[in-house]
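For this view, one protein chain was removed and the others were kept in their places.
Then we have chain A:
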Amino acid sequence: MALKDRVNPIERNPKERAKDFSEVSLGYTENLAIIEAKRCLQCKIPTCVKGCPVGIDIPGFIKQIANEKFQESYKILKKYNALPAICGRVCPQEVQCEGACVLNKMGKPIAIGSLERFVADWASKNNIKDEIKIEKKLNKKIAIIGAGPSGLTAASELAKSGFLVDVYETFSEPGGVLIYGIPEFRLPKSIVKKEVDFLKELGVNILLNIPVGNAIEPQELLEKYDAIFIGVGAGTPKFMNIEGTELNGVYSANEFLTRINLMKAYKFPEYDTPVKIGKNVVVIGGGNTAMDAARSALRLGANVTIIYRRSEEEMPARKAEIHHAKEEGVKFQLLTQPISYIGDKEGNLIGIKCVKMKLGQPDKSGRRKPIPIENSEFIIPTEIAIEAIGTNPNKLLLSKFEGLKLNKWGYIQTNEYGQTSIPKVFAGGDIVTGSATVILAMGAGKKAAKKIKEFLND
């Protein structure tokens, strides 16, 4: 049997899209989706499902696309995943469902992510209302702290089971990293809003602008609720802490992206929050956040370089994102490590002193360890530097939660079901694992919700 080539979703021209914040990928047309869906072998034992952290019936929803029954497909998808339009866009499918697809052996895997996105977008475009099926109303209250991917998923699962769910969020908008971290061109905010609206229809009560820990103490939550789920993420940015970190023009990726995504600084002065835009921007790091920051800076008109201390092979970012960044004109300077920032008399950044690196033997992370090359220092002139080197747990809540056991890195310790050292308190997402992906956080939210149900029904 001749295997057809994978159908790729339509993407906007890199030169054109690099100038605005509109979405990069336009997704599939109905026809393209059907052709791609028909490539699916409908395996009896679907390995793709095992690769999905939330266990979506992947062959099931793809089969319905192939049959041109998009609404049926959406129904299946939504049964497993509260946020399909988001996951279809930002999941690292290549290492999850698509990575496990048997077609990998014979060619390219099914474009599961793009198909998921297609179905979710189709449903939205055609105003398909989600069925709101709530099991028996239960007179038990659950508090969810953090309206990010893990919290929203847990909320959806628990509300569907009939619990009364209050979600507490410190920001003025729900969504967590989906709102402040992931740029509009990769995940339009309107999509996050739509998926959050569904939760509200399920009866989830979202309380905004409430910093739990300060506005409400953990003890009060413990008294008021039958169970608590903590999904506050790991939001505190790490800095390399090299000389000159205080200089004007040095940003954490979190700050740079929050200014742009949440506060819409790219529309300054129409919007009130500014962001510094230099002629040159250097982004430090090799993850998805680094790509997002670099591509955002590019859209603000800067000449952007990513510097990373290992080689491209070791970069933790998704291949597709690296590819998109390159297409748009982001330069990569690999095997390079910053050692200090250089400022002018007014305290503005003017350059980064770097050292060249070579790769040694694999280290604990399994990746080859970068080693500085002696006497290889050089300076990269730049007005803006953005550090995207990772995050730490946020202290705001955890420091006030008495009796909550943390591990040596300051993350919450849980058992495999997300239960913490306090029996009625569960946790999931980045605040347990350290920074990971949207879908893993959702998987954790789902797992914990299941356990919370069992816990409360006992």
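Operating definition for what follows: a residue touches a chain if its C-beta (ideal position, glycine included) is under 8 Å from a C-beta of that chain, and two chains touch if they have at least 3 such contacts; residues count from 1.
As a convention for this text, contacts and distances are computed from a predicted model.
> If you look up the hidden chain in UniProt, what protein name do you find among "Winged helix DNA-binding domain-containing protein", "Na(+)-translocating NADH-quinone reductase subunit D", "ABC transporter permease" or "Dihydroorotate dehydrogenase"?
The missing chain's protein name, per its UniProt entry, is "Dihydroorotate dehydrogenase".
> Which of A:25, A:64 or A:252 sits in contact with the chain that's absent?
In the full complex, the listed residue that touches the missing chain is A:252.
> Looking at the whole complex, which of A:104, A:273 or A:376 touches the chain that is not displayed?
A:273
> By the contact criterion defined above, which parts of chain A meet the unshown chain? Give residue numbers in ascending order.
On the chain A side, contact with the omitted chain comes from 170-172, 180, 208-211, 214-216, 235-237, 239, 241, 245-248, 251-252, 254-255, 258-259, 263-264, 267-274, 276, 346-347, 394-396.
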